[in-house]
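Sending over a structure as structure tokens; questions will come in a sec.
Only one protein chain is missing from this complex, and each of the others stays in its spot.
Take a look at chain A:
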Amino acid sequence: MTSSTETTVSGPPGEPDETTTAADPAVAAELVGRSPGQLMWLRFKRDRTGVISAYVVGFFFVVAILAPVIAKLYGKDPYTLYGQNEPGLLNDFGYPIAPNGGMSGRFWFGIEPNLGRDVFTQLIYGIRTSLGIALAVTIAVTVTAILLGISAGYLGGRVDYFVGRITDLLMAFPAQLFFVAVMPVVTAVFVSPVDETPTYLRVVALITVQWFLGWMGLSRLLRGQVLSLREREFIEAARVTGASSWRIVRRELLPNLVTPILVQSTLMLPTFVTAEAGLSFLGVGLVEPTPDWGRMFAIGGEIYQNDLTYMFFPGIAMVIFIVAFNLLGDSVRDAFDPKAAR
């Protein structure tokens, strides 16, 4: 079908060519344009770095989602203190007896010193926690930024002024310091300091503080985009035909904002992963016994002089994940906007 028509024409994706040709010659000749989205997808598929990064990132997400399944097949969990329960795994000082941090066919990534937990399950569960929190923050931030950015840009006037000033104010906060200072306060609002803070509350607090100082960049970007888009004549054309503001935002503006939204959120997610890990490292994130990627670095930092191997796997995993995700973000941007690259 494609060869018989013009070169710029492609069949509907996923539809077998034979059925269209067989059904009706007139239908077969129908010209289907490639949408900007389809063009983006074609460009993305050609970018080898992007595709490989996408696979790597996908792998991490699969591991995070399937962590319980993997742990079950592997036969261990991140909570059991294997080293303390079974003699012969840890020496008198609490460090693994076997070389390389206790790596063996049974404990693939070794055993954690002192408590003697399994490093492999801790890592996959830690990735699960961190990615889950980062994903939740990204979604919350993106939705907020879309709402505030588009209303500021489209409504203008007073709304724009107030959203703009709030943005300025929040942007002036030193984010990391703010997180460290506010995390205990947020948890103290809900739980009295004497009681044990439930894990879900810590998670909610982590998401809330990161969301609170995370939305401004994207919101400001979207406001600018809307400001330039709403001067375009196709918005006026829609208004001349009597379209409501809601319809203009939904049908005319939003499709044109998909690119910045997608690109920015892809670049945003790894920063939230590192921020969450940083908070756990500093001790204001999740606490024991919840497995957490960031806290593995904290433990690794305490014991690295005696057991360097412990730090190895979480560290390498984090580096690969961040690099792959950033490369993916770059590739998505290049695919959407080939003119901006190179």
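Going forward, contacts are C-beta pairs under 8 Å (C-beta built on N, C-alpha and C of every residue); 3 or more make two chains touch, one makes a residue touch a chain; residues count from 1.
The rule is simple: contacts and distances are computed from a predicted model.
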{"item": "Chain excluded from display, named as in UniProt, from \"Fatty acid synthesis protein\", \"Sarcosine oxidase subunit gamma\", \"Metallophosphatase\" or \"Peptide/nickel transport system ATP-binding protein\"", "value": "\"Peptide/nickel transport system ATP-binding protein\""}
{"item": "Residue among A:Glu86, A:Glu236 or A:Glu302 touching the omitted chain", "value": "A:Glu236"}
{"item": "Residue among A:Thr80, A:Thr144, A:Thr208 or A:Asn256 that touches the chain left out of view", "value": "A:Asn256"}
{"item": "Sites on chain A contacted by the missing partner chain, in the whole complex", "value": "8, 29-36, 232-234, 236-244, 247, 251-252, 255-256, 258"}
